[in-house]
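Next up is a structure, given as structure tokens.
Then we have chain A:
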Amino acid sequence: MNVTLITGRTIKQGMVIEHKDSTMYTDANAICEFDPDDMKKLKVSEGDTVEVSSEDGEVYVRAVKSLQSPHKNIIFIPMGPWANQVTSPETNSVGMPSFKGVPAKVELAKDRKVLTYPELLKQSFGK
Partner candidate 1 sequence: MEFEIKNGIVFDPLNKVDGERKDILIRDGRIVEKLKGKHETIDAAGRLVMPGGVEIHSHFAGGKETAGRLLRPEDGARVVYPKQNGLRSGSGYSMPSSFTAGYLYAQMGYTMCNTPAMPPLFARHTHEELGDVPIVDKSAYPTFDGNWFVMRYLKEGDPDKLAACVAWFMRATKGLVIKIVNPGGTENWGWGKNAVGIDDNIIGFDVTPAEIVSGLLEANERLKLPHSIHLHPNNLGKPGNIETTIETLELGKSVKSHSDRQSVYLTHAQFHSFGGDSWKNFESKADELAKYINSCDHVVCDTGNVTLDETTTMTSDGPMEYFLHNLTHLKWVNKDVELETAPGITPFIYSRKNPVHSVQWAIGLELALLIDDPFKVLLATDHPNGGPFTRYPRIIAWLMSEPYRKYYMDERVHKGAQKGSSLATLDREYTFSDIAVVTRAGQAKALGLSELKGHLGVGAHGDVAIYDIDPSAVDPSKDYKAIEKGFAKTAYTIKDGEVIVRDGAIVATPQGRTYWANPVVDHELDREMAKDLEQYFKKYYSVNLANYPVQKTYLKRGREIQIDARDVK
Partner candidate 2 sequence: MKEIVLKVKEQPRVGLEAENIAPAVFAGKSVSEISALPVFEGNSERRLDDFFEVTGVAAETSAETRIVIDGDVSLTKRIGQGMRDGELRVKGSAGMHLGSKMRGGKITVDGDCEAYCFQEMRGGTVHIKGNAGNYLGSAVRGNWRGMRGGTITVDGNAGSEIATFMKGGKIHVKGDCASFAGVHMNKGLIVIDGRSERRIGAEMIGGTVVAGAVDAMLVGFTLLENVKDPEIEGEKFTGTYKKYSGDHADTRAKGTVWVKE
């Protein structure tokens, strides 16, 4: 399904900023918030792994029903290493990348694993 990707802050994520070395960090950030109707359309249920892809990459995250809906065709991923696999580095020469309003695709990927950030960084940057 074609969607618009928004990234940003959440209170859950803010609460684990000092605990990035814990699983709480993955739980709070490796997620994708859906509009409930979009979940039905995609046959995705809470907790399923989904693949989000854009011109700049793809990432596997957990589907979460948005508590701040409706927002049809808009998915939300908290700012962080997972979101930034798919955000756009386009800054229009003003310093700011495109963190919001990125055209993206999302589909169910039940059997795929959501990586922790060390796994994710290792995979992306070989370090």
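Selection criteria: all candidates are chains of the complex that A comes from, given by their letters.
Rule of thumb we're sticking to: contacts are C-beta pairs under 8 Å (C-beta built on N, C-alpha and C of every residue); 3 or more make two chains touch, one makes a residue touch a chain; residues count from 1.
Just so it is clear, the model here is predicted, and its values are computed rather than measured.
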| Among 1 or 2, which chain makes contact with chain A in the assembled complex? | 2
| said: Could you list, by residue number, the parts of chain A that touch candidate 2 in their complex? | reply: 92-93
